[in-house]
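Below: one structure, written as structure tokens.
Only a single protein chain was left out; the remaining protein chains are all shown in position.
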Amino acid sequence: MILVLGGARSGKSAYAEALIEAEPGPWLYLATAQAWDDEMRARIALHRARRPEGWITRDVPMALAEAVAGSTGPVLVDCLTLWLTNLILAEADVPAASAALVEACAAAPGPVILVSNEVGLGIVPENALARRFRDEAGRLHQRLAARAERVVLTVAGLPLVVKPPGGTP
Amino acid sequence: MILVLGGARSGKSAYAEALIEAEPGPWLYLATAQAWDDEMRARIALHRARRPEGWITRDVPMALAEAVAGSTGPVLVDCLTLWLTNLILAEADVPAASAALVEACAAAPGPVILVSNEVGLGIVPENALARRFRDEAGRLHQRLAARAERVVLTVAGLPLVVKPPGGTP
Partner (left out) sequence: MILVLGGARSGKSAYAEALIEAEPGPWLYLATAQAWDDEMRARIALHRARRPEGWITRDVPMALAEAVAGSTGPVLVDCLTLWLTNLILAEADVPAASAALVEACAAAPGPVILVSNEVGLGIVPENALARRFRDEAGRLHQRLAARAERVVLTVAGLPLVVKPPGGTP
């Protein structure tokens, strides 16, 4: 399990795709984005256009643990930020869903790479929903990072290693 | 002196507590939070519940330098973000208070671990008070980091070393 955190336009998806393409395919792409406006539709199209042949794409807005559990090879989840947003908007049980995801990733037969936005390094948002989202994202990242073999933070397209394969630096 | 920076829910308090518990106790916990609403009350209760026996907790919303100066063993300050907020809201002299805090930490008989939120890595806030807060926090972190023996940035519960014990990496 590898967790790829990064800011907006920090190159986290491209980095994660390059990592997984180093494994033998086919690669399963679990897309959590829901195209509810034109801006999001454009972002999704841009991400799809970058992925070459050899990828199987599935739209999984919520049932991520189940989709990972059913995988047979390398999996890329892009991204946890939107998955969490979908869960919160649907008033789902976030801690239970997070725990199930962690277990599914740890038990998956192939490598699982999870991409997520780091959103906690700005000023406290004035919006209460944004504060709740930020807290849930932080907790999810901590749970996954504790079990992941590697954690990186992408900055300007480059990986800053937070947890190297052999343990804490 | 150790400075532990981190985003929201990045595990900075738990990391700092684990660091200080490696030292012989009792440990002095200087809490700067003021419970002015239910959300804050819940956060404070959560932090208190995590600390086991062996901790002495003091509420110090403003007079932090004095409290550190009066310490006789390991001290954990959690967190500077709220202390700075309290100073700004009270229209106190922030540069003078910051300078006094740095000196008190450097002169303390035991280790002093300071926890603070890194808040400067998002978009410029529209709110002028938030911009001022962000500037003051950045200046305070720079002052403390220059004198600290170690500085870490917690990401997803893991420490990214910014200043290792022996100097800049």
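Letters A and B mark the chains as written, and numbering starts fresh at 1 in each.
Just so we're on the same page, a contact is a pair of C-beta atoms (placed from the backbone, for glycine too) under 8 Å apart; a residue touches a chain by one contact, two chains touch by 3 or more.
Just so we're clear, the structure is a prediction, and the values are computed from it rather than from any experiment.
Residues 3, 5, 7, 118-124, 126, 131, 134-135, 137-139, 141-142, 144-146, 151, 153, 160, 162-163, 168-169 of subunit B touch the missing chain (whole complex, contact as defined above).
Mapped onto subunit A, the interface with the missing chain covers residues 6-11, 39, 118-123, 125, 127, 130, 133-134, 155-161.
Methods note: only the chains that are shown with their structure count from here on.
Mean C-alpha positions place subunit A and subunit B at a centre distance of 30 Å.
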